[in-house]
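The complex appears here without one of its protein chains, the remainder shown in place.
This part shows subunit A:
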Amino acid sequence: MLKNFRAGDRLRYPITISKFMKNKGDEVQRGEALLQYTYKFERTIGDPALNEERTVEETGYADWDCPTEGTINKWLVKVGDVLTKSQLFVAIDEPCPHDMQYAGLCTKCGKDMKEITWATESMDTDRATIAMVHDNVALTVSAQEAMKAEIDLQRRLLQQRKLSLVVDLDQTIIHACIDPTVGEWQRDPTNPNHGAVKDVRTFQLDDGPRGVTSGCWYYIKLRPGLVGFLERMSEYFEMHVYTMGTRAYAEQIANIVDPDKKLFGHRIISRDENGSVTAKSLQRLFPVNTNMVIVIDDRADVWPRNRQNLIKVTPYDFFKGIGDINSAYLPAREDTLGAAATAAAAPPTPAATPTPIPIRTNGDAPKSPNAPGHANKIPEHEKAVAANPNGVDDAILQLQVQEQERALEKQLKERPLLHMQEELDKEDTEPDPSESSEEGTTTPPDSPEQQNGHSPTPHHRHNLLRDDDNELSCVEQHLTVTHKQFYQQYDARRASRHRIQEITSELIPNVGAVLDYLKGQVLRNCTIVLTGIVPQGVDVMVSEIGLQIMSFGADLKRKPTSRTTHLVVSSARPRTDKVRKAARIPSIKIVNQDWLAACLAEWRRVDETPYLMDINPGDRNRSAAADDDMEDDEDDKSQPKANAANPGQQSIFEGDESAGDVSDDEDDEDDEEEDPFGVIPTEPASPVKELVKMDWDDMDDELAEFMGSDVESDSDAESLYQGGGGKRKHDDLASEDGDSAEEGTGSTLSKKQKLAKARTTGLRNVENVGENGDDDDAADAAAEEEEDGGDGGDGGATVGASQEGGGEEEEDNFDDDLEAELEAEFEKEDEKEGDEDESMED
């Protein structure tokens, strides 16, 4: 193996080659003199005492010693050459290239690579620096050897039409915990959680000195559908395990998941062989190129170099509040979407099952902000447990081990699961309002999946653990699609140059680019603003969730503008500044974070309707027109669904307004109306201007429809009218003793807002009638009419009036109402407002 050697940096340049001592074809040993050279140097001579010191230039003679053994192939310099710096010197044919080494030994010739002599310019160990086998870091290869191995691998995979798939363990395909409570539940068939935990697998692990946690039982829950998933994926992928757990742990899990070693074989890499304690890297396994590798992991931040190849899955959180038992080895989780989702979650929220089973999510999503009573309790436990493994950021393994130790011990001692179940039981026995709302969300009448989780018990205890995860089917779909795309591209490239049989690297598409393309289609043309999701002080653009949104092709902005298409609101904090701003802009769909989670999990732009936030009426009044415009724009695909969902949606709104919590509404509303006084003068978009943008044709249609149709259900309409207009009545009463003489700019504006608000429901119907008019759905139309009947009285009239440009009567009325209302409520609102603002403002 030919290798060129440099002269070395330690010589006294400039040097002059004076004589070759070995010639081409001579065998040389390490340390043998190969040539002689001369160099000039200055020397001080003379007697310093007599002041006769002077420097003279002298010539030094030296040998150049051979750094390796072999046969001289060629001298790269000539006698008489003057070298001013290190340069290529001699080519020596070595018997062994030492390109694969094990713990400082060449694996081919068995020589010690750590030997250093005076003649060696560079360490022999530098010839092989890449560790690329799964289970050993001491075995290293040279870049060349790595490339060769990788090309072999790629060729083989292409032949089998496979790709490489790197699979994470914790919270991706399994969830592990060591809380002994699980074992107790498993043995107790009467426990409500028995059904969920009965197929939890266990093993005992003793990896190193651990104190309390030594030899404790690990409880492993496989993600639902895992066995089938791996089975099917193994046809398309060669699979590797890459975990931050210890080797022993990883092997135990592999034994459970893949007892025959058919799926993963011995392709398991754990923390012990990873090389880095904080990050995973595909380069550890595929040092040359990662064109054919896909990763599935629940954390994106541990793959800093390989985001392109990553399919991020929703973390599997079966044992609530336990988290990742190996997370002490990773940087603190900043994946706030997941966290926010669980925070908002009583167990069966859409976040826990981001793939909407339509019936459930429809029922749940709008309610989730309304039922936080139970949800608030879990996060506290979660924090207690999660705070421990998190917060470790320095990569000192020792610290991490201690941390891990502590977290595990804590889990053993404190038994968070038991606590949570007790909490849940307590709530069951004490019938309180929050319980009833919780009841509503946990057991919707028709959700077969959840019924599975319940085991029938006499006194109906709620179960903490639910086995209703659906993520793997999504992942499977993504993987299959990616695989298909990849090989389509590959085939196309091959077909284009069929003469060349050799597989070259240009022929192989980059699966990362394929993934980028597929993901980039998902939220293309969306401009997304987040609120309440990224913690304060974190730049949304570099936050985990922000990066993810951008990788899905959406444009992420800090502030809502007219170009914004979606505002994603944390359901835990539904009324931030941004929400209010966005509510005024017509085209923004205001959705909760579950919509985003669903999009990211399913890789398609999920229909927003079930996720639309219940905007506070106070915020809504200014956005009334907005909703209509927006829904006109809705793409055709989601149209039927939107229609189907809208009646339900509307009935909720109607219900809210007529539910009798009028005073509540007014509290919020006044709060809102007073707030804008400072804002409105600078706000160019007044509600009236929005009227200009409105689709008058639609309204005409609606009016015609309304006039033409018989108002059959008078009583219904009446009651609805009373319900919907309850506030109005109240206002009327107030106006009687109110002072109606004042006319100011503020009140005029407010009046106009009021006007706009009064139209809210009417306008929503306008749009629906327009839509329904097209497909002439009799049932829908009837339903609409009923609702129209309720609001038509004022809605239709208002539209008519404002269309004429006058509407004096109405305006007067509103004026009176408003002034009176303001007067009456002002003082009592003052205090409340303070509180509200504090809690609601960002």
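Points worth noting:
FYI, a contact is a pair of C-beta atoms (placed from the backbone, for glycine too) under 8 Å apart; a residue touches a chain by one contact, two chains touch by 3 or more; residues count from 1.
Here is the rule we go by: contacts and distances are computed from a predicted model.
Considering only "DNA-directed RNA polymerase subunit", "Trafficking protein particle complex subunit 6A", "Phenylalanine--tRNA ligase beta subunit" or "Multifunctional methyltransferase subunit TRM112-like protein", the record for the omitted chain gives "DNA-directed RNA polymerase subunit", by its UniProt protein name.
Touch with the chain that is not drawn comes from one residue among A:85, A:114, A:413 or A:497, which is A:114. Here the missing chain is touched by one residue of A:136, A:255 or A:402, and it is A:136. Which of A:90, A:149 or A:568 touches the hidden chain is settled by the complete complex: it is A:149.
The omitted chain makes contact with just one of the residues A:9, A:260, A:506 or A:539: A:260. Contact between subunit A and the unshown chain involves residues 100, 102-112, 114, 133-136, 138-139, 141, 145, 149, 152-153, 156, 160, 260-262, 265-266.
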